[in-house]
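Just below is one structure, and these are the notes that go with it.
Omission of a single protein chain aside, the complex is shown with its protein chains in their original locations.
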Amino acid sequence: MSIKRIDPDDRWSEATIYNGVIYYTGVPTNLINDAYEQTKSTLNEIDKILARVNSDKTQILDVTIFIVDIADFPAMNQAWDEWVVKGQAPVRCTVQSGLMNAHYKVEIKIIAAVDQ
Amino acid sequence: MSIKRIDPDDRWSEATIYNGVIYYTGVPTNLINDAYEQTKSTLNEIDKILARVNSDKTQILDVTIFIVDIADFPAMNQAWDEWVVKGQAPVRCTVQSGLMNAHYKVEIKIIAAVDQ
Partner (left out) sequence: MSIKRIDPDDRWSEATIYNGVIYYTGVPTNLINDAYEQTKSTLNEIDKILARVNSDKTQILDVTIFIVDIADFPAMNQAWDEWVVKGQAPVRCTVQSGLMNAHYKVEIKIIAAVDQ
């Protein structure tokens, strides 16, 4: 079995696929916005990556959400709740951590199933 | 291969199973207690989930422990050491992060093997 890489760059690949599973970390693209809009943006990036490999948000197994400011938890949840498919949600763990871009309010790491 | 979800709620599922692996994040249920008791509680939640899928703590592959206060590291370790099966321990990584419930002192994310 071999590893499939999505958009391999020098420093990292956007996503990797192996043994029926895709690994990906999404970041927001709209950095001047609030946590609600940044979360929407990040979830949209996740949708786009999954669509490229014929998967979708109902196939996500595990999610780790990093937010910089705990006060942004409700705004993040609002964007999440509007996006997630009820009854087909993944495991989710949210923690407060600093992020590497001073404008990031959220970063979302996922593991999802893909057809082989 | 399809995804099996344990207690799928609107926002998240308690656990997901795919390709021989279960994903789960445990939180303490006894929030007024100290880090030792909260860790015991969280590990007990892990035991209960794994028992429901005919797995157990000797089948855990990878653990990420988030603690809010580094000073709680010894208390967390005490509960861990009383619980873990020596010689059949998983990989373990512990970091300090803020958690989303102001009473949480610990949160434990696991990946474990399950029979298919």
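A and B are the chain letters, set down in written order, and residue numbers restart from 1 in every chain.
By definition in this document, a contact is a pair of C-beta atoms (placed from the backbone, for glycine too) under 8 Å apart; a residue touches a chain by one contact, two chains touch by 3 or more.
Nothing here was measured: the structure is a model prediction, and the numbers come from that model.
K.L.:
When the complex is taken as a whole, what residues of chain B touch the one chain not shown?
P.N.:
Given the touch definition above, chain B has residues 19-21, 59, 61-64, 70, 73, 77, 80-81, 84, 86-97, 111, 113 touching the missing chain.
K.L.:
Identify the residues of chain A touching the omitted chain, counting contacts across the whole complex.
P.N.:
Here the touching residues of chain A are 1, 3, 5, 8-16, 18-19, 23-25, 66, 97-100, 107, 109, 111.
Note that in this section only the chains that are shown with their structure count from here on.
K.L.:
Whole-Å distance, chain A centre to chain B centre, using C-alpha means?
P.N.:
Once rounded, the distance between the two centres reads 21 Å.
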